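Only a single protein chain was left out; the remaining protein chains are all shown in position.
On to chain A.
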Amino acid sequence: MSVWEWISAVLILSGSALAFTAAIGIVRFPDTLTRMHAATKPQVVGLVLILIGTGIDIRHDINVWMLVLTGLFTIITAPVVAHLIGRTAYREQRHRDGLF
């Protein structure tokens, strides 16, 4: 294996481990807001790491730019979805008012 393949393998494995961590957080956390937190940050970082690893692996192909486009779009739209879900969840959790 060449150096590029080693870098690609490390990035893909790190991204898969982060996606697994995000799934564990989604199952284990007790609240919608904390689940949203687990579903956005490690998930997005893991997906971007996997996309970078794939782009390094297929670097002699024009489709790398579609991977770059996917990564940029994910980074742009993940905070929007997190904001919408967190806003709706915070508005509806009136039964937890005494906790804060």
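Here is the rule we go by: contacts are C-beta pairs under 8 Å (C-beta built on N, C-alpha and C of every residue); 3 or more make two chains touch, one makes a residue touch a chain; residues count from 1.
The rule is simple: contacts and distances are computed from a predicted model.
Matching "sn-glycerol-3-phosphate dehydrogenase subunit A", "Methanobactin biosynthesis cassette protein MbnC", "Right-handed parallel beta-helix repeat-containing protein" or "Cation:proton antiporter" against the UniProt entry of the left-out chain gives the name "Cation:proton antiporter". Panel shows chain A; residues 1, 5, 8-9, 12-13, 15-17, 19-20, 22-24, 26-27, 32, 35-36, 39, 43-44, 46-47, 50-51, 53-54, 57-58, 61, 63, 66-67, 69-70, 73-74, 77, 80-81, 84-85, 88-89, 92 of it touch the chain omitted from the view.
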